[in-house]
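Reviewing the structure listed below.
Only one protein chain is missing from this complex, and each of the others stays in its spot.
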Amino acid sequence: MNAMPNGAILSAAGIHKRFGALVVLDDIDFAMGAEEAVGIVGPNGAGKTTLLSVLSGAYPPSAGTIAFKGDDVTTLPATQRCRLGLVRTHQVPKPFGGMTAFENVFVAASHGAGLGRDEAYEEALGSLKLCGMLGVANRRAETLGLLDRKRLELARALAAKPTLLLLDEIGGGLTDGEAGELVETIRELRRRRIGIVWIEHIVHILLQVAERLICMDAGKIIADGDPQGVMADPQVISAYLGGGPK
Amino acid sequence: MSLLSVEDLVVRHGLLQAVRGVSFSVERGETLALVGANGAGKTTLLRAIAGAHQAASGRVIFDGADLSGVPSHERVRKGIALVPEGRRLFVQMTVEENLLLGRTAGRPGDWSVERVLETFPNLKPRRHAKAGHLSGGEQQATAIGRALMSNPDLLLLDEVSLGLSPLVVDRVYASLRGLISSGTTIILVEQDLNRALSVSSKVICMLEGRVALAGDSKNVSRDEVTKAYFGLHRKAAGGVPA
Amino acid sequence: MTNQIVQGILLGGYYALIACGLSFMFSVMRIINLAHGSLAVLSAFALWLLASRFHIPPFLGLAIVLPLMAVIGWALQRFLLERSARGGALLPILTTFGLAIVIDNVLFEQFGADTRSLAPFIGSLSYDSWEWPGSLYVGKLAVIIFVTAVVLLGGLQLFLTRTGLGRSIRATSEDPDTAGLVGVDARRANAIAAAIAMVTVGLAGAFLGMRATFDPYAGATQLLFAFEAAVIGGVGSLWGTLIGGIVLALAQTLGATVHPQGFLIGGHIAFLIVLFIRLYTSGLGLGGLLRLSTGKAS
Partner (left out) sequence: MSTASPVIERGTVASRIAGCGVAIIILLLAVAPQFLSAGVVDRMTALFIYVILAAMWNALAGFGGLVSVGQQVFFGLGAYFTIRLANAGLNPFVSLFVSAVIVGTVSWPISLLMLRLRNGEFAIGMWVIAALTHLLVNLDRLIQGETGTSLISLNVYDASTRRVTIYWLALASMTALLAVLFGLLRGSTGAAIRAIRDNEDAAASVGVRVTGTKRLLFVLAAFGIGVAGALWLATAITFQPKTYFSVQWTAYMIFMVLVGGIGTFEGAILGALLFFIIETWFGGTGVWYLIGLGATALVFSLLLPRGLWGTLEDRFGWRILSVGYRVRLPVNASDTTGGTAPPAQVTTSREKA
């Protein structure tokens, strides 16, 4: 697959990632259009988070190229990709613990989105509000609970004004009510025409938002398409549960 | 008396409440399979039983003794051994050294380096190789062997077939069957449902920190487990379990 | 020239001795102990006190001082390092730096600014030498120190690989969490490792006192030597430390031949050059220089 579909905002071709002898990503080809919402599922160790890290620039791929908005960003560090609008969240939230929730988000607005002071304030407050975090805006992040840290992770990424948001398991550990709020938040992002790639283990949450689903297993994409179809794919079921029907 | 009983156990992993009130018990000689999606809390549950996480509330009772506050190395001494997810071998050390470490607790029993090598013949030529240089199957065998070296009464196995080729998985499971028939009590986390059901006597499916389904391995259907696994059973029921 | 190289190599033995405790503690507990040098000087003063006040010769005095150092190491780990390490990576630096200041100045308060030496208490050993082929004169003490370093490093290596306790310590340094799961008491292993490290520091202090002079503020220099030798020696086995010590000593010897004040400068520059090469060729900057390579896959 060398020719990328026209209008793809993000495309990755021939991505390999090895850690020592361990092959984590094995020839991944992936492209998505702007404003698309793509879910990624797959069993443990399938390479999902690694794929996200390679796409976001946390580390370079061992082979392959990545293009964002038509430019080759394969060797661009995460900082630069963020400034171009490709922003990620972390599976284990990484807040700036000594700073307040607002300050966390403000950093992203002023540096990631490159806004001036007043616009950065607006953007930061808007992101906090969208994620339901205004009430804890003045709390030091290290004093927040897991749920708020996850929300903060999302709010901070949003404040960097992404055109494409890479989400890594932001739904884990949520109650049903909380998960519902999260789904609403993500739907709002979609209305704002932000593209989304979302890795999630809690499939029923993901299915409420994703219009396309990718299933990975052992470093490869094994299914890609309509969510219901992918979840019914025997290959997907056996990737999770192994073997054929009992 | 059950060998192990877990009573309304709540465990936080970092800030996440990964296990949210789980109760079950395991009798001597039984094999319990624990299935569920990632993040369902299986690994945290096993680690809490092994003492790597302390319970936020609830109790783990082993051989009649409450284990609250007992650190992991003491639990090994009492007879609980964990084969951790991802094997967690000491990669700088040789296979033999890894195995010998399993003897630190000093529990009496039949297991020796020689016997482990008999049980896993593929390790024999690798005895002095660094654990970091082993293949996945050899690593898994070493990890199981290391746990066996403490002569445990209860063996906890976390994803022993992950990342292994089917052939190697077969071999690992063949040796597990040997252990089971020799009367070792086992709790097993396994992705492959068929395998899990085929070796176990009881099965528990976890979902988001709770027990979504518990039953006899012979009586549950694959379909039932699949629904519980993805949390689709409650959508179908149209409600939220209490 | 051959003479200088031989002397340099022998001096490297001393640096390996002082460095091995520092890198041992770092590889097990991930802590750089800034009081390392001061503790070596403390040991030297203890031996000096025993020798001058109670007429116990230094080599005999070690029988008292080394166990004492072991206790200090154990207590240090249990009461200071374990606690401060919980507060993140930066606190142990501040804690051990504070400790170094306390030790230095307590020594100053007790013993004053005079420089001391253990040389007067070891008889002719301090100046005796052997003549080697090629009319090479090598000090007996220098040879003893070098041999001690080799024996100590070898012994430590054997201890770590051949004994259960040694394996427990290595397991703890690789992965304290999993070590607990196989039955190793990680806290105990760390405390024992600290005790062992302090014994090597005590021995290094003894030789510092015998081969040269020392004063209450000599600890800082010893710490820098130890750090430089450990970093130059780099990752891997304890033998790397020996090589690091020898490289450092040779660079100092070379420096001294270039300029009368070039001894220390030569060592520091060698350290910076090695550092530069390591940082810009291997990308080790992120992983840490002293750390034994763990090769852990993510």
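Read from first to last, the chains carry the letters A, B and C; within each, the first residue is number 1.
In the analysis below, a residue touches a chain if its C-beta (ideal position, glycine included) is under 8 Å from a C-beta of that chain, and two chains touch if they have at least 3 such contacts.
Just so it is clear, the model here is predicted, and its values are computed rather than measured.
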| item | value |
| --- | --- |
| Chains still shown that are in contact with the chain withheld from the display | A, C |
| Touch criterion as defined above, residue of A:30, A:68 or A:106 at the omitted chain | A:106 |
| Residue of C:6, C:34, C:156 or C:251 in touch with the missing chain, whole complex considered | C:34 |
| Given C:19, C:56 or C:223, the one touching the chain that is not displayed | C:223 |
| Among A:7, A:77, A:180 or A:225, residue touching the chain not depicted | A:77 |
| Residue of A:69, A:139 or A:212 in touch with the missing chain, whole complex considered | A:139 |
| Touch residues of subunit C, complete complex, unshown partner | 26, 31-32, 34, 80, 83-84, 87, 89-95, 97-102, 104-106, 108-109, 220-221, 223-224, 227-228, 231, 259, 261, 264-265, 268-269, 271-272, 275-276, 279, 285-286, 288-290 |
| Positions on subunit A where the hidden chain makes contact | 56, 58, 77-79, 82-83, 87-88, 90, 94-100, 102-104, 106-108, 110-114, 117-118, 120-122, 125, 128, 134-139, 141, 156-157, 159-160 |
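Assume only the chains that are shown with their structure count from here on.
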| item | value |
| --- | --- |
| Farthest chain relative to subunit A (centres taken as mean CA coordinates) | C |
| Chain closest to the middle, measuring from C-alpha centroids that were averaged per chain | B |
| Whole-Å separation of chain centres (CA-atom averages), subunit A against subunit C | 48 |
| Residues of subunit C that touch subunit B when the two form their complex | 161, 164, 167-168, 170-171, 174-175, 177-186, 292-296 |
| List of subunit B residues in touch with subunit C within their complex | 50-52, 71-73, 76-77, 81-82, 84, 88, 90-93, 97, 100-106, 132, 146-147, 150 |
| Touching residues on subunit A, where the partner in the complex is subunit B | 43-45, 92, 145-146, 149, 169, 172-173, 176, 201-204, 218, 231, 237, 240-246 |
